[in-house]
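The complex appears here minus one protein chain, its other protein chains still in place.
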Amino acid sequence: MAMLEVKGVSRFFGGLAALTDISFGVEKGDILGLIGPNGAGKTTMFNVVNGFYPPSKGEVYFKQKKISGLKPHQICKMGIARTFQVVKPLQRMSVLDNVIASAFLRVKTRTRAEEIALDTIKFTGLLDDRDVISKGLPLGKRKKLEIARALATQPEMLLLDESFAGLNPAELDESIGIIRRIKERGITIMIIEHHMKVIMAISDKIVVLSYGQKLAEGTPKEIGNNPLVVEAYLGEAESA
Amino acid sequence: MRKALPLIIAGLLAVLPLLGLSSYWMHILILVIMWSVIGMAWNLLGGYCGQVSFGHAAFFGVGAYTAGILYNKAHLSAWWGMPLSIVFVTIVALIIGYICLRLRGPFFALGTLAIGVILRVTAENLTGITEGDLGIMLQERTWIDKTWYFYIVLALAVVTFIAVKMIIESKLGYYFVAIREDQDAAESLGINTTLYKTVALSLSAVFTGLAGAFYMNYMGYIDPKIVFALHDISIVTIMVVMVGGVATYWGPFVGAIIMVFLAEIIRTIPKLGAAHHTFFGILLIVIIIFLPNGIVGDLPKLKKLLRIGKAA
Partner (left out) sequence: MTSVQLEVLLQTLISGLLLGGLYALIGIGMTLIMGVMKIINLAHGELMMVAMYIAYVLFSSFHIDPYLSILIAAPALFGLGVLLQKYLINPVLKVEAIIPENQVILTVGIGMVLANIATIIFSSDYKTTPVEYATKAWYLSDYWRESPIELSLSMPWSVSFCVALVITASLWFFLTKTDMGKSIRATAQDKDAALLMGVNVERMRVFTFGLGSALVGSAGCLFIPIYYLYPDLGGQFTLIAFVITILGGLGSTVGAIVGGLILGVFESLTATYAGMGWAPVGRFMIFVAALIFVPGGIMSLFKKRRLGK
């Protein structure tokens, strides 16, 4: 069953097309990798799915229900949570309070919210930092906090925007582990990532965007062998 | 000890009238407590939810005029203004919220400022209802003695304090702070930012309006220039919180003490009386540059500064 379906989505800013007629689907329980060079429209795609930008054309369906046109908070309530490429922690709140704030989406009392938040923090390995004010966290932990916060809303689908950028190898391994465990929980994932090795290793399916258009779609193996993709993206990435 | 602090302070305040203070000192105390209420109310919206209002005089004025018009037109006791102001102020807050909350950051501030002025001009011109610049005067005040006024405003302050504390420690409080810290992140975490900002605005408005209705009863006279004043109400409200402590429970109280006493001291120095806005302005500038989160909010910083001062 398709969890998320993007049907013919275009998004214009003024006269510029950031996305042109994009269609793809994400199967329940899968990890879908969204890749492409800088400016390809990946984050715009997230912003469309998550409701920040309504699509100029086309529709987005989540569990067979149309979500394009809804507000971000409504879409989150339906079960799609996201992280941001430029991390947006609630700066002057502690790590725990950050996560409690998002846990309140599904529960009413402070006690329940705190339980969920503590679980999530343990899951993402932030337990020792729970009382740290999030402004003071190093980047690697802030990225984890983004994930924890999104998870605390108890989503069925998670949109991860470059959760690995800027991490050192040890943190990278840890984060990959976290993502695998999120998948084991049955949460569907769509992920934007520049680390080709990571994306090839964890994705069930990959969609390649370039200049706002869909260049290719397929399994990691198919994408790796696709000459178009290699030329437009992988070649560039490797030479860089 | 920390938990008992609110009780101790409320208790101390409650026995103050028994000391046989002069009418002047009772007046000062009543003003301090009234400004604490307004400050706590503003803090809920500005300090916690991050929506800085430059137009709280609008709510103060509507509360005051609710009491005044009830007395003047419906010939009821102006004390009915206290419960009824809740209704009218909420309506006004919802309208203002609908217009202004679509603005972000400084534009919200300016939007509320403009609305405050609109209400003042409206009150000046709707002479049939508000008596315009003539103002509304109570023929006789309920009590000559100030003790009861003191206890009423103290009760209002206690209720406000408890309400703010309960709100801030609940889901609502978390949502307010989340909105303050990052509106886009809050929205994508499932927080209906428009709804919760409206809630914060309405709650803040209601407590401010109650203070306004109290003011009508206590002072016995209002006119548009007094209760809808930009500098002497809206800006002083901000100063009470900025000086005392942004997003702290006790900040508004500390700020109210400082502001009321400062105003009184300046007023009593013969030649400086006219310059009280200059002093307020300079105080505001100094606070913003050196203690941007107020005395309570920047307590650690303040302690450090003082210690360095002593060492040197």
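Per-chain numbering from 1; labels A and B assigned in written order.
Note that in this section a contact is a pair of C-beta atoms (placed from the backbone, for glycine too) under 8 Å apart; a residue touches a chain by one contact, two chains touch by 3 or more.
In this text the structure is predicted, and so the values were computed from the model without any measurement.
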Request  = From the listed residues B:L110, B:M219 or B:L299, report the one that touches the chain absent from this view.
outcome  = B:L110
Inquiry  = To test your reading of the contact rule: which positions on chain B touch the chain that is missing from view?
reply    = 46-47, 50, 52, 54, 99-100, 102-107, 109-111, 113-115, 117-118, 121-122, 124-125, 180, 183-184, 230-231, 235, 238, 242, 246-247, 274-278, 280-282, 284-285, 288-289, 292-293, 297
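Here, only the chains that are shown with their structure count from here on.
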Key: Centre-of-Cα separation between chain B and chain A, whole angstrom   = 43
Touch list for chain A against partner chain B, complex = 50-52, 71-74, 76-77, 81-82, 84, 88-93, 97, 100-102, 104-105, 108-110, 113, 149-150, 153
Request  = Would you tell me which residues of chain B are touching chain A in their complex?
outcome  = 169-171, 174-175, 177-178, 181-182, 184-193
